[in-house]
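One protein chain omitted, others in place.
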Amino acid sequence: MKAEDIFKDLELKFENLKVKGNTLPRYKAEVQPDKLEEAIIKFKSNGFNHFVALSCIDWIKDEKFELVYHLFSYEEKEDVFLSIFLPRNEPKYKTLRHLFPQIETYEREIHEMFGVEFEGNDRLGEFILEDWDNMPPMRKDFDTVKYGKEKYESVPLINEGGEKE
Amino acid sequence: MIVDWLIQAGLVALYLFLAVVIGLLFMGIARKVTARVQNRVGPPVYQNFLDVGKLLAKKTNIKHNWIFDFAPLFALAGVLLALAYLPMGGYKMLSGEGDLILLLYIMAIPALGFALGAGASANPNAGVGVMRALMLMLSYEMPFLLVLLALMIFYNTASLSTLLEKQMSFAWGIVALPISALAADLALQGMMMEKPFDIPIAPHEIASGPLVEFGGKYLGMLMLYSAGSIVLETTLFVDLFLGGGVVLNPAHYGIIAYVVNYLVWFVFIFIVWMIAVLINAVFPRFRIEQAFKFYWKWPTVIAILGLIQAYIMSVFMGVVP
Amino acid sequence: MNENPLPSVIPDKEWKKIQRMLSKRSLWMIHFCTGCGAMEMPPVMTSRYDMERFGIIPMATPRQADLMLVTGYVATKTLKRIVRVYEQMQDPKYVIAFGSCPINGGIYWDSYNIIKRLDKYIPVDLYIAGCMPRPEAVMDAFLKLMKDIDEGKANGWMRYRKYYDQYKRNQMRIFKRWDE
Amino acid sequence: MDALTLFGIFILLPLVGALLSYFGRKYAPIIALIFVAITGIFLYVWYGNFGSYTVDIGVKLNLTFDITTWFFMLMINTVIFSSLLFAVSADLKNAGGFSTLMLLGFTGANGVLLSRDFLSLYLFWELMSWSVYVLILRTSGEYARRYLLFGVLSAYFIIMGIGIIYYYTGSFLYEDALSGVIPYYAWAWILVFLILGFGVKMAIIPLHVWAPYAYSSEQPFVSFLSGGLSKLGTFGIYMSMYSIAGVGILDSFGTFRGVSLLGYPFALLGAITAFVGTILAIFQDDIRKLLAYSSIGQLGYVMVGLGLGTSLALGGALFHAFNHAFFKSLLFLGAGAVIYRTGKYKISEMGGLGYRMPFTFLFVLFAIFGLAGIPLTSGFISKWMLYEAAIEKKFVIIAPLMLIASVGAFLYSYRILYGIFLGGLKEEHKKVKEAPAPMLAAMFILMLPLLIFSIVPGWILGWINDVLTNTGLKPIDYTQFTYYSSIGGANMATFWIAFMVLFFVAVAIFIMKRARVVNQYDNYFAGEAPSSVALHAAHNYYKPLKDTWAPMLKYSVDRAYEKFSKFFVDGFYEIKKIYTGNPQDYAAYLGIAFLIFLIIGWWLL
Partner (left out) sequence: MKEFELFVGPQHPGITGNFMYHLWVDGDTIVKAEAHPGYLHRGFEKLMERRTWQMNVALIPRICVPEPDVNEAVYAMGVESLMDWDIPERAKYIRTIVLEMARISSHLLTIGGYAGAIGLYTVGQWTVGDRDYLLDLFEQLTGARVYHIFIFPGGVRWDLPDGFLRKLEKVLNYLEGRLEFYDKLLFANEVFFRRAPDVGVVPKDKAIEWGVTGPNLRACGYDYDVRKVDPYAAYPDLDFEIPHYPKFGDFDVLGHGCDCYSRMIVRRLEIEQSIKILRQVIKKIPEGPHTLKLPNPLAWKVPAGYAYARVESSKGEYGYFVVSDGGKMPYRVHVRGPSYTHGINVTETIAKGLNIADFSQTIFSLDVCAPDIER
């Protein structure tokens, strides 16, 4: 089933993304968070069974996080991007790892890097970083240069007297 | 009497020392040969002497507890002891004082000591490695014991020195029992833990297995042990099937015979070692259960055929060497 | 610590010389790809550059190794492992830092997860600059290190022992916990 | 010394001890120990005072005290002594009952060894069997029932053998059996029945099914059962084949390269037992079961020697029985000490205890050397004799089975060492203490002979030669430090000197540098820095081997019996009712069976 038909069935508005280099069309649509699971199930059952990626974008001006669920169909050869917006001050969503197993990993990363909470995913927690002591680093308001200076450049050099063997 | 005894002891000590030196040299040659197979220059042949020297001269040596010490002590003492019971180049050493069965069990002493030390480290890699080593031992011993049995039945002796004399007066083992010789060489590949049977120390799987916690002088002594065991295993094959390299009878030619035999023995063990090294260079390693199945299948069948041959020749045809 | 086992036979000075000679000709390297510089290690190990010529071979465990290559940038999570591996190695031990990143952070100078300067945390005997250093540079570094060892200049392991408190203090600023 | 003194010291005194120690409460093992020690002293004093005696205590008991008896009594005495010594600090429930039963078993064993007629033999055999039954019952009724089933079977077999002899000679005396009235075809029945009957005690396959269960009871007792009482099986077979029947009768069945055709199948059975027992032992996770299968395998070696029947083989069998008595008791006591301290039976739940219990570890290590046949203990010499006996006769099936079984023994030996004493120490075992002094003393007593007879094998080979010549066999060839077969020999003096010298060479290289001790948990974790890890790789240790053997392991004698019994249970439900679980009923059945078998035997002949 073509992506356009599925969008129609789901009554979603979609836009075409510009493609150069590659040739296949890509469709992007905004979904209400509570409709997303249903939409993904619909797509999955219609041939879109390759989950490509889950991306998170921090729209700091709009006070929103955008989660982009990216699906691909090997049958129709079409890309579909379903995005939802979460409030930035209390980002919370349910896990969708039962639909595609690798969503779990993406959720773990996004939880760590953006601080988005995924209810039902019990493997959230320390994943890539270790002993992290600041706000999630991928947020736009996190200043990596300042953090690096404070953490690493303040470490003193080893004070050596001129010793010999 | 006591002077004779001292001269004997001195000679044995010299032979043992030379055996370890030859073992280290062989390890170096193996590295060089493997490097040539791999389109490389490779290290100098004396590299392993430097390695052992460095390891023994390391500033710190760590151990986990006192059982750890068993490994290098038992391994080195055991392998030297086993070498002492093995005729080398026609020189009997202590082989008049104990026979093949004793040798077989002495060869277990270093392995057991090694396993104890490895187990003492509490590293699961070492535990798995020892498990694999023991299973590999069970695998290759099956054909090897059948081969030994064929030899003992055919030559009607369990004593290595007598075996050498009988091979000299009758025929070399490889001529009389060629099938068994083939099985023995297959078993030898596993005994020397060369590929495809280097399963116990597989670095990609268990990070060098039993050796995982050994460093410094511990590793140095284990390297001496493995140098000794190269000579031990190749010499065992040469003694069993190639007449121990004895081409001149010492009774007639005296000291010249010893020198010539020693050189011939050296060439023979070199050839046996090279065969193993070249096989090592072009094979991946088996999984342990595949090695087990392999050994209990083909080499065992070959060894049984060899045993049947020896049995028929000795019992039904009455060939008495 | 008893350093010379045969004091009456070999004088202390000569013994040290012998020891240095042995350790420079038989540097066993630990098999640890800490960063992207490890990409140039396969060529160095294999037939084209063949580091085994100098007696350098990769070893599986730190207990057996003398030489650690910190190949490239060091993330904070890796630093802990590097320190652990370094402490498990047995003296004398040497560290070569590889590429620009362990010197000052390199291209990741502004990253939040890269420690910028390695010798604040463990002693480094030799730096190879460049991103990434060519195999020739690596071979050159090996030769330089061998020369240093011979002359008694590569003594980072002694520094580590001497200034252990300072190194530990710096490390503990990065690690929140240190499991022993 | 007269008949009554002999009877009094070896039979009555332990009986009195049994009675007294019942009231000894927790001191019962000590009381029992004193009585055993007195017997032991007399055993030592009376060495050489050999002869035959008759005691008339209403019934006439014909006793003999000769070197064979003495040799076996020496083993059993030492083993029970150390077992009781171990039991002193083992916190047994109802220690009085335990000691009484142990001494009753001991009395039975002494009686079996001393008897010179079949009636007293059977009497004492039953005394021993029943005390063992009750001792197993202390742990589990299920185990005891399995033991009982085979114990009764054993008794039937023995009665059958005795019955046939009685049919021909009309006398129970051993000498009368030799008078020549029994035709040789009847000897075949007699020997097969007797060997099978005594073989049950030695747990030869397929009569081994009881052993893994029985050996899972209390360790001090199991040590005595495996180390001591199973030797009665060896004694029984040795006696019936070579003392009662004799080589002449054995050879009259025809010989195969100098070995009786009657003995050869049993030797083969022994070799198969050695092999199968070893393979099964490799896969056990329960330390008690592992040792039980190991025991089965080791007694298989003894069976090979008894079957082959050459002087070297018999010497090897006796020597191996002797060694087995010591190292297997030692292993059971070592396991007992560990179980006492940790309360665990599974190997995979232990680990690293060698660092907490170093002496126990050392003693067990020696036992393992003996078990695996490392030349540092006398365990090697007996194995050597058995191998050479098979090889010099060119037996190409028995010899490889034995040899490969001994390689297999390395596998389970290492499992004991690694699983219990080496590897990662578990958190809950960090405060485990060394075993109490009596336990260590008991183990030390057992360890010593293994070491001494390895250095000077001549001492024990002297006794064994006496046993052989006493039975009318050719002696074996040995000197103080050396032993020979027709195809080889070995000198233990040279071995030990060379070993010590080379060991000190290794030590000399070794002590050049001092080593720093690091924490056991400072390990190579591939560079990772974990906070707590499970390190002990002991569960399913030989899994790859198990996978390769899986098609074979699905055939089990144990399950075959179960299926067999299930068939009968399903078919004849009524028959099941006779198994009331009441010992008196069983005794009655025994009597009925005795009659039935006598009638069948009569009819058969």
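In order of appearance the chains are A, B, C and D, and numbering begins at 1 in each one.
In this text, a residue touches a chain if its C-beta (ideal position, glycine included) is under 8 Å from a C-beta of that chain, and two chains touch if they have at least 3 such contacts.
Just so you know, these numbers come straight off a predicted model, no measurement behind them.
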### Task
For the chain that's been dropped from view, list the shown partners it touches.
A, B, C, D
### Query
Thinking of the whole complex, not just what is shown, which of B:Y225, B:F266 or B:F286 touches the missing chain?
B:F286
### Query
Which positions on chain D touch the chain that was left off?
348-349, 424, 426, 525-528, 530, 533-537, 539-544, 546
### Task
State which residues belonging to chain A touch the missing partner chain.
17-24, 26, 28, 49-53, 55-58, 68, 70, 74, 77, 79, 81, 100-102, 104-105, 113, 127-130, 137-138, 140, 142, 144-145
### Those residues of chain B which, in the complete complex, touch the missing chain
34, 37-40, 124-125, 127-128, 131, 195-196, 198-199, 202-207, 281-288, 290
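Just so we're on the same page, only the chains that are shown with their structure count from here on.
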### Centroid distance [mean C-alpha coordinates] between chain D and chain C, Å
58
### Task
Please compute the C-alpha centroid of chain B, do the same for chain C, then give the distance between them in whole Å.
36
### Message
Touching at least two other chains at once: which residues of chain C meet that condition?
### Response
1, 61, 63, 80
### Sequence positions of chain B contacting 2 or more other chains
58, 60-62, 207, 212-213, 216
### Summary
So, in the complex, the side of chain D touching chain B is made of residues 352, 354-355, 358, 361, 365, 372-376, 380, 384, 387-388, 391, 394, 396, 399-400, 403-404, 407-408, 410-411, 414, 417-418, 422-425, 485, 487-491, 494-495, 498-499, 502-503, 505-507, 509-510, 512-524, 526, 535-538, 541-542, 544-545, 547-548
### Task
Within their complex, state which residues of chain C touch chain B.
1, 3, 18-19, 22-23, 25-26, 28, 31, 46-47, 50, 52-55, 59-61, 63-64, 66, 90-92
### Query
Hey, which residues of chain B end up touching chain C in the complex?
31, 35, 38-44, 47, 50-51, 53-54, 57-62, 203, 207-208, 211-216, 219
